[in-house]
Structures are given as C-alpha cells and as structure tokens.
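With one protein chain removed, the remaining protein chains of the complex are shown where they sit.
Note that the chains are named A and B in the order they appear, and that numbering of residues resets to 1 at the start of each chain.
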Amino acid sequence: MTAALVVAGLSAREVSRRRTALLLVISLPLWFYLVRRDLTGQSTRMLAIGIGWAVSTLTLFVVNAARGVDPRLRISGASVAGVIGGRLIAMSGFGLLLAGGYFLLVAVDQHIERAWAVALLMMLTALIAAPFGSLVGALLPRELEGALALLSVCAVQMLADPAGSIAKFLPFWSAREIGTYAVDGAAADLLWRGLAHAVVVWILCTGLTLVIFARRLRLERYPEPEDH
Amino acid sequence: MTPRPWLHGFLDLCLLAMLRERPDYGYGLAQRLAAAGVADIPGGTLYPALLRLEQQGLASPSWAPSENGPRRKYYEITPAGLGALRAQADEWRVFRDGVDALIGNEMAGEHTP
Partner (left out) sequence: MNDWPRRFEAELVRLGLQPERAHRLTAETAAQAGEHAADPDHFFGPAHLYARHLVAELQVSTLEEKRAAAGKVMLRLAGVTKRYGRRTVLTGVDLTVRGGEVAAIVGANGCGKSTLLRICAGLTAPTSGTVQRTRRVGFVPQDGGTAGWLTADEHFTLFGAAAGIAPRKARSTGAHLASLLAWRPTGSQPVQELSGGTRQKLNLVLGELHGPDLLLLDEPYQGFDQGSYLDFWRQVRAWRDAGRAVVVVTHLLHELQHVDHVLDLGGAS
C-alpha cells in the first residue's frame, strides 16, 4: 500500500510539472460550461462531461508515459496493484480537486435547488474518468488513437439522447441522469439509476484496467537455480 | 638497461628470486634490481607487482621498524611462492636457451673471450 501511495504522490508531482497540458486540460470544462451558461441544466451537464474528458485524457497520457517505467518497477518488486493503483489514486485525487473547484463556480454562478446533487455528479464523473482514461490507455497504447477515442466518446455522450439506448452504454451517462435530478427537479429514481450506473462503470473500468495490466506487466516466476 | 617490455614478463620471477635469497622491502628490492643491472624499475611497476604477489599468496608481508622512523613493509617468500619461482625459473631457462640458440651464431663473432 505504501508503494501505491508513493507512486501516487510522484505521479501527481509529475503531472503538475506539465504546466501547459495541465492548463489546457483544466480550462476545457470551463469553455464547455460558458458555452451553455444560460441554461443551468445544459451547462452543468456539459461541465461535468468536460471534467470527465479532462481527467480521462490526463490519465491516458500519464498511463502511457509510464510504459517504460512500470516494468522496471515490477522487476524491483512492486505489485501491479501498487503501480496502477497508485496512478489511479493520483488522478482520482486530481479529478476530485477539479470537480471541487468547478462545483464552487457553479454554486456561485447558478441557482440550483439540489446543489449537493450537482456536487455528487461532478465528483462521480471525476472518479469514473480516471479508470476510464486508464482503460483506454491500456487498450490503445498510442496517445493519438487514445485521445481520439476519448474525444469520440465524450462527443457522442454530449450529443446522444439520454433516454436512448446508446447513451446508457457511455461512461458518463450518470452525469446526465443525476444532473436532471439536480437541476430539473426530477424524481429520486434518476438519482439512484445514475448512482448505480456510476458504480458499475467504475468497477468495470477499474477491474478491466487491472486485468489488462496484470497481463501486460506479468513477470515470469523462475525457480532458484540448484547449485551444481 | 633492459627495456621494460622484456622485463614485465619476468619481473615476478626476479622479485621471487630476490625474496628467496632474503626477505626485503620495496626500496631494497628496487636497489638490488638496479645493482644487478636488470632495470631501473619505476615505483608504479614495482609496488603493484609486490601487491600482486601478496594477493596471490606467493609472498607474505610483515612490518618491521626502520632506523629513521616509519615502519617498513617487508615481504617474505611463501612455500607457494617457492613453487611458483621454480616453475617460472624453468620457463625462463627454456626461453633463455631458446633465444640463445637462435642468436648464438650471430653473436659468436662479437664475444671476445
């Protein structure tokens, strides 16, 4: 567990040094929000999806950048869970910070009945985004392809009708559901559905990430030599 | 004076032979080599050679005080060193006889008995 925490701390430091990328990623949700600022519901949901995109893209890059280091860490004795888990912890933490910051913006700028639900949906989106970005990074080792995949997912997420069948298979559907509950005063039903969806997506993405990396970072176990 | 490349192969032999005659320290050995007309051995060649002999167990060190202060490191030949000396001396004789045979006819005229 300590290894995971050290990896997390250093991952966070590593990311914080990439000032330009960080700035772009942090500010993108803002543009999403501003574009729809007049409509509370739309702007909140766009903001959330923007946060999801930002965190998952950053995680994608962090995971890909670590490709050279991770096998060596494994050889030095780290576990897959320690290495991958550490990065997820760091990026989840970053996501929560981002979500927290933007929540304050929304709370100040808009009047929302169930503000706490907005906080919840932004937090959930940030928490899902990290393993989702990690999964895409695990599946698509080249950064351009991974980034394009994420872009496509977020674009479709924003445009698809939430009630339709496609939307439910997209990772950030929970943002729209809980958003509707929070802003449009819908029934608690949506809240629970959104929550359940978020949890399932998180488990799926985290689980698949760990499985894929357990395979990729697998080390052969050789027996000790007999002396003769 | 013998040029160094020739002596390098046989420096150990010379050192072991001198040590068999009597134990000595670095400076003493250097002087005896020079007196024998063998070569003017630089310290940077002599001392590593002595350390090598020590490392290989062919010579054993001991310390004794000197007249004017600092103690000296004396080397004494060991039984293993005696064995190595005998073997190397045999090699040397073979080599020497071989070279003599090759140049013998050439040099005969220049030796004035």
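Quick note on the criterion: a contact is a pair of C-beta atoms (placed from the backbone, for glycine too) under 8 Å apart; a residue touches a chain by one contact, two chains touch by 3 or more.
Computed from a predicted model, the values in this text were never measured in an experiment.
Per the touch definition above, the residue from A:Leu39, A:Val69, A:Leu139 or A:Val156 contacting the chain not shown is A:Val69.
Summarising the interface, chain B meets the missing chain with residues 25-27, 30, 43-44, 47-49, 51-52, 55-56, 70-73.
Touch with the hidden chain on the side of chain A covers residues 2-3, 6-7, 10, 13-14, 17-18, 65-66, 68-69, 71-78, 82-83, 219-227.
Operating definition for what follows: only the chains that are shown with their structure count from here on.
Averaging Cα coordinates per chain places chain A and chain B 77 Å apart.
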